[in-house]
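All protein chains but one are shown at their positions in the complex.
Take a look at subunit A:
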């Protein structure tokens, strides 16, 4: 589904990603872990198409297409979803209206007819129950005055509504208490199936207690330095990132 080959990217001439290789298949959950500044969020941003970053080398194919040939909205149309670390606020724009626009724009891209108000409402009700989100939140301006937990829950709700092939969760656990993490993770788990995939980007192991990955990759200094089964996260939790830093300092 997603195939990253020798990806290099930089921001303002500063090299951040220095040759990432990664293969994600339908039905899989991958986690990217790593210390601060290792390039985790950059990877998520580059995949989603944020303009600040320049891809200097390598290639990414997503669902059979060259990802870098697609604009950010086309990537969304193809089924790539990014749950933001810091979801933005848009005052005056109701969350429902925003999501309705998004759903119908994506449908348009796929050559499907726009949902009318009744069909949209039905879909919304179904997904609201699934990810445990309240109607009152959706009537408010997009993310305006939302707590950290509400913002992240709203991200997962949008993911449910857009039903992506690949969901990238960028530090979705940051700033959340353990209850909020559990709610968000439950939502994500309910959305998993054999046809979609999830890429979890996180600093801490705790989110992975709830969203259990098939593979964990450790990102350090712009490269994946180690990949392994979910137990790798426990090792990191125990020993911290220092042993990774020690081990790979020479190469850095």
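One rule holds in what follows: contacts are C-beta pairs under 8 Å (C-beta built on N, C-alpha and C of every residue); 3 or more make two chains touch, one makes a residue touch a chain; residues count from 1.
We adopt the following convention: contacts and distances are computed from a predicted model.
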Write down which listed name, "Fe-S cluster assembly protein SufB", "Transporter component", "NADH-quinone oxidoreductase subunit G" or "Sulfur carrier protein ThiS", is the UniProt protein name of the chain that is not shown. "Fe-S cluster assembly protein SufB"
By the document's definition of touch, the residue of A:50, A:165 or A:206 touching the omitted chain is A:50
Sole residue of A:64, A:91 or A:145 that reaches the chain not shown, by the stated touch rule: A:91
Out of A:109, A:210 or A:248, only one touches the absent chain, namely A:109
Interface residues of subunit A (partner: the chain not displayed): 48-52, 71-73, 75-77, 81-82, 84, 87-88, 90-93, 97-99, 101-102, 105-106, 109, 141-142, 158, 162
